[in-house]
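Taking it in order: structure first as structure tokens, then the write-up.
Here the complex is missing one protein chain, while the rest keep their positions.
Entry: subunit A
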């Protein structure tokens, strides 16, 4: 019964974390579906004739083009006030001294001299205000979010319809120079391109000087229809110095000269657009949604008159994406399919025609085209995704229908009243603004409340883990109150939720889950508050020992620095190595490593030895050095993050098939198979040492025969995969078939092995012996509770005791028959044998999903976790009757090792580094339309180390008991307390109790399992909490979408995988425990018969 309650409680704690993660994610990660539809010239956006003026002109698309060429100058982070004209100060006042004000005075001059040719706007960017997201918005006219679902994670290329694509398909030449982000976004779209590296934000001049070198020559050559120049100097100056620095004035003056030079060279058919993609804060950063970040300058200039009126006193405020439909129609292109921007109607008025009526009609027709396109997009989008509000959608649709009908009516009576025209324009604008507002509402808002709520939930869950793991070790621990509290909270929340739904309130499932979690947490927190109150000092709340706390704090803090997140692959082995050395030093400091006589001062008698050390110094030192060596070797398999260009990725991560040299390939293949064999041999050796391979149990048979078969299959698959191209043609079909069958066969074998293990987990050899002389030893009556430690160590385990009690009554009746006695070999390692078998079975399919040479990392993984377990076991004392505890340093080291192995398997927490090829193992032809299977395969590949370490976590509890049998063989001299015991002894000394000590105290065993898993969840939980906090606090950091957000996603996925694995591992131990119990019961029954 208690087992179920442990599992239930664990599941509930996991649920708390999941609810927190989900709530945080829903507030932080903005999602949207990407549509791949494209607009085209031939296909008008809606019914009805194409507007006025477009008929009959060659090359005209939805509308006649007004400009044939465009120069787009993108000055990164050009905040609006950088470009704002400064009022000419009166002689009395001191001049404005801010370095960024009034430096672009050529704009001011143009606006004054040619008011009908130029306009300055204040454009409002939608957050997130990071360059890549802004570039997406500026070309697609949509609201980019972090996860544009449906896009390929492996590349940043824009799949949605955009201006550049439209230009290219219309046969226009697009020339680009500047920031190389565009290379990833629009691969192959430019007729000519000059890319410069954008990564180094401390470098102010490389990009700008590179552009200036090419800008004017290209412009004069005339080989272009659209010229894009993306300057980065201003942005980098902001990041490096902030806007309030003289350097900013220099940079802006340089930009001023650039614009001046361009204006002088413009021809009549060309439009000049100067735009900032976003602003910057007082400190020069951007990414968030503050006023300074979202306000950017937008300046338009045309050598021929474009605007009918003079510019307004205060520049107009326009959404940044308005530029997209405006430019598309001005250039005679179709508006990109997914655009939700509104055309800037002012630019469509007829300047030569003095009649205001035709001007208004032209504006209305542009707006109508725009509205038709937006309506078409809404229709397609809402059919594909459900995240838009239905009611609002409906209202907007009716609004559009009405406006459209009005517009059609207007077209039939071209000389209608002025007022009707204005109404139509207003209606269309209302529709477009409504759509934008709705989309922003559902796509592009950080929800601070949800983020804070999610983080708080995760923090509370961590606190709960800490609290309960401490309770679980206290002697008077009882499960029942825990479950009652949990059930109370859950029930209360369900009732509340039910009440809420009856009142007609519709709740998001995420919010509902979070509410349930918070509601069920409250009783716990209340209990903790009441229990702690003022009676206990605060120190008792932190049961973690100082050094480990320091390590956890360092790890926590490291998530807040982008450099450390990027360098985590190197930082984790460093921390792990330090922790290991610290463990050894601590053992030595405590005097557990060396015999005490070495440590005493020879001159005087020093008698403070606290029991003999269980391991000698060289043993522990050897383990430590071996561990460090393994970690260093595993570090050779690393993939470099793209942020560090100087680093070189290990060449061993690529599959063997990509190697050219035949000899080297064969050698590597040999090494990989060798690693496989070594892994297999090590596991079998271990099982033979600690358990029994001769038992006729099916799972043991599987280990003996199935594992080598799996290894054989893996080796054969590698041979095929690495040499598939070299196969002779007539064997091609065979090879193709085998490369489908082999991985599936290995996976199937592993699955069936796991099933067998679950079915019959007890791998014990039963020796049955008959004999009257032995009968009496079994019949020895138990002589009361143990009185001394010696007694305790040596007393018959309770199971035997129980059996004896059972036998006694029966045997007294059947004394004459000479009944059987039973000796079970290797009962002492029954739990860990099952764990190790399960881990091996799990490792093989995971191994298959990786490149061949990663098998060496798997070997290292097993080796180093073995060494670590031994080292930890040296420091963990066995407290025989319980409570059993696993120390914090063991759990932290285990979690660190899981992270370290994640990196040495060639992963990085960024999307381009995901091993997509794993989806094709066993499915070389792809998966058709199913998505869950490839996702599962890629996920298993990515989180293999998380899974293995989480499943293996119970070994931390079991191993010290396992190591017990190394010493005590000779330790026991017969004490001769009484005759009966002396006679029992030989039988027991064959078999130290080891893990049976755990069975001796089932209550403590369950509590220890609970405590172990809560500790592990705590260590993982503070990692995910740190990631979440970092992502939310640094949400306007330059690197938030490049480093922090992907790290959060990977950490969250890793947490989910780990918690599931942990749950499975604990469940497996409990299954074994149940099987052992039933095995004893059967034995008793067999005896009775």
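For this structure, a couple of remarks:
Just so it is clear, contacts are C-beta pairs under 8 Å (C-beta built on N, C-alpha and C of every residue); 3 or more make two chains touch, one makes a residue touch a chain; residues count from 1.
As a working rule, contacts and distances are computed from a predicted model.
Per the UniProt record, the chain missing from the shown structure is "Phosphatidylinositol-glycan biosynthesis class F protein isoform X4", taken from the list "Ubiquitin-conjugating enzyme", "Phosphatidylinositol-glycan biosynthesis class F protein isoform X4", "C2H2-type domain-containing protein" or "Cofilin".
Of A:549, A:629, A:657 or A:716, it is A:629 that touches the chain left out of the display. Residue A:567 is the one among A:101, A:512, A:567 or A:736 that touches the chain missing from this view. Residues of subunit A in contact with the chain left out of this view: 202, 561-564, 566-567, 570-571, 573-574, 577-578, 588-591, 594, 598-601, 603-604, 606, 608, 625, 628-629, 631-632, 635.
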